[in-house]
Structures are given as structure tokens and as C-alpha cells.
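Before we start, here is the structure in question, set down as C-alpha cells.
Of the protein chains in this complex, one is absent; all others appear in place.
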Amino acid sequence: MVDEKKLREKAKEVLAREDVRRLIGWKRGTYGYESAPAVLKDASEADELIFDPTCVQNPASFITLEEKLPVPRGQDPDTRKVAVLVKGCDSRAVVQQLVEKAYDRDSVIVLGVPCTGVVDRRKAAKMFGDTSEPVLIKEEGDKFVFTIDGETREGSKAELLADKCVRCRFPNPLIYDELVADEVAVWGADEFADVDEFAKMSPPEKWKFWEEQFSKCIRCYSCRNVCPMCYCLECVVTKQKPQWTRRSTDVSENTAYHIQRAWHLSGRCIECGECERVCPVDIPITTLNRKMTRDVKEMFSYEPGVDVEAEPLLSCYNPQDPEEYIM
Amino acid sequence: MMDESNPYLPYIVNIEDAWYETPVGDRAVKTFKVNFQDEKVWDTWSHKPGNCAMVGRLGIGESMFCISSSPTEEGYLRFSIMQAGKVTSALHDLEAGDTMTVRGPLGNSFPMEEWEGKNIVSIGGGIGQAPLRPVINYVRANKDKYGTLSVLYGARTSDLHCFKSEFQEYQEEGTECHLAIDIEEEGWKNFVGFVPDLLLDVAPSAENTIAVTCGPPILIKFVTQGLEKLGFTADQIYTTLEERMKCGIGKCGRCNVGSLYVCKDGPVFSYATLKEIPEAFA
Partner (left out) sequence: MGDFKFAKDKLAEVVGALKDYEVFAPAAVGDVLRFKEVEDASSVSFDFKNTNVPPKELMFPETETLFKFRVGQTDIEPAVPDESKKRLVFGIRPCDAMAYTIVEKLYSWDYPDPYFEKRRESSVLFGLACSEPVPNCFCTSLGGGPGSEQGLDALMFDLGETVYVKTITDAGDAVAKAMGLEAAADAEKKAAAAQEKEALAKIKRTIDTTGIPEKLPSLYDHPFWEQFSDRCLSCGICTFLCPTCHCFDIQDEVEAFNGRRARMWDTCMFPEYTLHTSGHNPRPTRKERTRNRISHKYSYFPEKFDVIACVGCGRCINYCPVNIDILDILEKSKQAEAKEAKTA
């Protein structure tokens, strides 16, 4: 169990440091079953921080989202650190960002938060309905206890946990400068059962499935923007000179976008599931990414976001790589 | 517009002549002298100094450019285009005999009627001279309606001056001309320095005068400051802005500066208007 008071004290301590510019965590949302990301600049704001099963967002996404504008002449760049609270899955993003040298290790302070799972708001809304009030969620044994509009409701964890949490193998952060709570026991295992299930469809069935899904896509790029691994300054999809993917939203261009992104994430996706959570038209994006993740594991025995000393899979060359043609 | 009921449809124009104002290469400026493929368009066409048009090529796209010729130059339109990106590079590939698309006239214009009786000072930098050229030519063609005309113009090097031959014409007519380049050059006998410095050197009188300026945002900013130092009030200073544009008719949303759409409420604005808008000098 995370003691929120301890978490806030630790955050306050870190934010008060002169060499820390901001701290990213979670705070109470204005409504519903999810928290809001908190980007704090002053120690006095630390009391806003929370940690409970509403804390779905991945704070590591915000490390790379911050714009770095050119520094005006005569001014020094702000080299202060960014502190970030991370759950287990979030910490994999930090690991992978470091593996790819997105930033230096010493430019971030990682506060690890061992986690026992977050609630999927869609599942909660189906069970309890929508609300315009913030919902409080507490974990009690194998149940979640909700306070919705003043009323107490209960549901089983099994039915309400986000899918990624059900199979979570990394509830404890894999990288941290400090842990703000005790580590928890691992409960999940991942045999890629969902990928196998999907693979049972015939190619025409799969094509039809994806055609239906991608024709919903409105190209909001929320999946890309929230992804902690999508931090290219110029994304190939929005490039105009030359233009690789058109902006028109027909199923062909939408498919090209999603396939491009899945390829660009192979060996890099750390399965935080944010892409699927944010999609306003419910495209099952993780289904694509999980297939790549499984293939990468089988072909290269590689899992991203686990070992900060590892090398990025597709940037490195190993004579044992299973590609007959090029050799 | 080609079709009163559909402002998205462009005219097709033939390029009568095309030439480079500056040395060929990246950021080169090329002038196009064009005429409508359908001569009848002239019957309904009318534009004023300051008006713009979306110029482009089918299959590539359009970008907004000022109409660089005065309505007093009859029978053709001129556009002076700097090569910078996708559309402009495609336009630079065109020569006399080719076609391009023109959609216009768009935007507002310099209030030439309001300025009658006043002295006009034009202060331009680089490609910023393109929208000032129609103002200058309009005043020259209506000499008796205006006071004195002075033209201040600078570019980084003498090579990069646009409309070189025309400045000679202005001087021969008696229009005051002050040219500048940023750094010393062998053979250059005129002012050396940035345009805002040229302005303070020339120090035109603010008495009954309108100042029109155009150039990179930084030039507009410092020229405006300089003009104020010289006693010009905000409503005596006019400029023409640019932003990324797509529709040119105030609908696609992107060119707004505060509540003003540069393509429609502008691109011509007085400094008095821009002063009130915090976003104006971003």
C-alpha cells in the first residue's frame, strides 16, 4: 500500500531542491474514474499528489513531451532536473528512454511507486455508470471500493483492472532513485494469450476486423502523443517534405499510420497501454503492438524497458540475428 | 473568384515571363508576370495594393503571396516568390509558357484613398519589398494625389536586392531612394547597416506622413520602434503580416493573430490595431 502522506513528503523534499525544475505525478481529476497528470513546479503544490487505482497515466510520457525551445542569446539553458513518479509499467518507459539516450540519467530523478493495479475507466463506467464527480477508489483485498457521487460501490479487481494489470509482471519500478513505498509481490504472467487468440482469425477475418477498426480512426494522434516512446521531433506521419502518409482520413491512410507506428515501436513498446486508453474511438491498438512485442521476444529474446544497460534492438546488429538474406 | 459561389476554385494563369531577382539557390526570389488563361476574368477582376492571392500548382498546393503589382499596371499580375518549401520550390520550377493557379484577390488592402494628400515613406527589407512595390507604383501613377514618396530598402547583400532596375527608375523620377546592405561590400557606396538603422539615418519627418513597412518580423518590430522615436503615431504606421495560410478566406482558422484573421481582416494592419493584440508580435 502506498502511503500518500509519505509520497507527498518525498515529493515536497525533491521539489524543494534547487536543482529540480518540476515533478510529474498524479492528482485528483475533476470527474470520473481517472486521475489527472500533475506537473508541479513548487514544493507547496505537493499536497495535490495522490496515488490510488485512478492513477492510470504514464508520467514518463511527460518527460519527453516538454518542449525545448532555443535558448535566447545571453541566457543559460535550464539544466535543472525533472523528477517523475512512476509505477512499474511507467518505469519501463524511463528505462527504454535511457536505453535510447533520449536524455541523460542524471537529468531525471525517478521516484518509484510499487503498484497493485489501476482501474479501467471503461469497465468501471459499464458497471457503475458515468459521473461528473471525481470518484475515489480504494483497494480492499481482491475488490475495489468506489465512492461515486457520495455512494459506496464495490467491484471485483478481476473485472475492473486494466487488462495490462491483469498480466503485469513488473508491479515494482525497474529503475528508481528512491522508492516511496515497499515493493509488492508479483502476481501476473504473460503468455500472450490475447495475441494467440487473435491469431486464430483467418487473414480475411483479420483484414475485415482491422478495416472496421481503422475506418473509425480520426487521426487525432493521441495514441502517438501519449506514447512515452514516440518522441521524435518530427514524426514521419506529419512530415510534409516529402509527405509519406496523407492527411486524408480514409481507411488506407489510417491503416498506413497505425502500421507505421506499430513497426516503429517494435522492440520499443513497453506496454503501458496508454495508446489504447486514450483512443476516443476505441481502436484496440495494443493488439497490434502486442503482436510485435511477442514476435520480438521470440525472434530476438529481447524485451524493451527492462535492462537500462541493454542496447536498442533495431539499432544494433548481431551476427546471430535470424535474417538469412542479408548475410 | 473564379466562381462567385465557390471561393475555393482558382483561376488558371499563364506565365508570360519569369526571372530571378536574386541569385539562384535556396531562398532565391523569382518574379512571375502572369495573365489569366481566360481573358474575360479581367472584366471582373479588380485589386488594390496590399491584396494577396493564393498562388500554386495543381497537385502541389497553394500558398499566399501579395500581389506585387499595382492595379495601375494593367493587363498582368506580378508575384515575387521566395523559394522556401514544397509549394515555392514547385513554383520555382515554372518558366514562361507554363501555368499556375491564382485564387484572389484576397485580404484587405492599404487604404490608398485615406492616404491621399499625405507623404508616403516605404520601408522594406528583403522579400518584404514585394507588397510595398504596388504601393510605390500606385503612388507614382497617381503623383498628384500624394505628397512626397520616399523608398527605404535594405537586404543582406546587394545581390539579394529585389527589383534592382526599378530603383533606378524611381530615382530618375525624383523619388527619394535609400538603399542599404547589412555588411560592407566592395563597390557599395550607399548605407551599410540594418534597415531600422537606415531609417534612423534617413530620419523621415512624421509630419503628414504615412509609413509602410514590411520584412521579417524582427525588422517590423525594430522599424516600428524607430518610427515611434521619430514621432510617428501608431495610426501613421502600417504593415502587412504573414502567417501560415490554407483557405485564404477566413475559414480554416489557422492564420489568426488574436481575434483577427491575417488572410481576411488583414494582411494590412495599422500599428494602432496591432498594438492592442498581445499575440501580434509573437
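By letter and in written order, the chains are A and B; residue numbering begins at 1 in each of them.
As a working rule, a residue touches a chain if its C-beta (ideal position, glycine included) is under 8 Å from a C-beta of that chain, and two chains touch if they have at least 3 such contacts.
Since the structure is predicted, the reported quantities are computational estimates derived from the model, not experimental observations.
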Among B:His92, B:Arg133, B:His178 or B:Lys264, which one touches the chain that has been omitted from the display?
B:Lys264
Where the complex has a chain not shown, which of A:Ala43, A:Met127 or A:Val278 is the residue touching it?
A:Val278
Which residue, A:Lys6, A:Arg122, A:Lys138 or A:Lys206, contacts the hidden chain when the whole complex is considered?
A:Arg122
Name, in rising order, the residues on chain A that touch the hidden chain in the full complex.
22, 29-32, 34-39, 57, 61-62, 65, 67, 69, 122, 130-133, 212, 216, 218-222, 224-226, 238, 240, 246-250, 274, 277-278, 280-282
For chain B, which positions touch the chain that isn't shown here?
1-3, 5-10, 12, 37, 58-63, 84-86, 88, 99, 217, 221, 224, 242-244, 246-247, 249-259, 264, 274-282
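The definition used in the following text is that only the chains that are shown with their structure count from here on.
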Would you mind pulling out the distance in Å between where the CA atoms of chain A average out and where those of chain B do?
49
List the residues on chain B that touch chain A in their complex, please.
85-86
Show which residues of chain A lie in contact with chain B when the two form their complex.
240-241
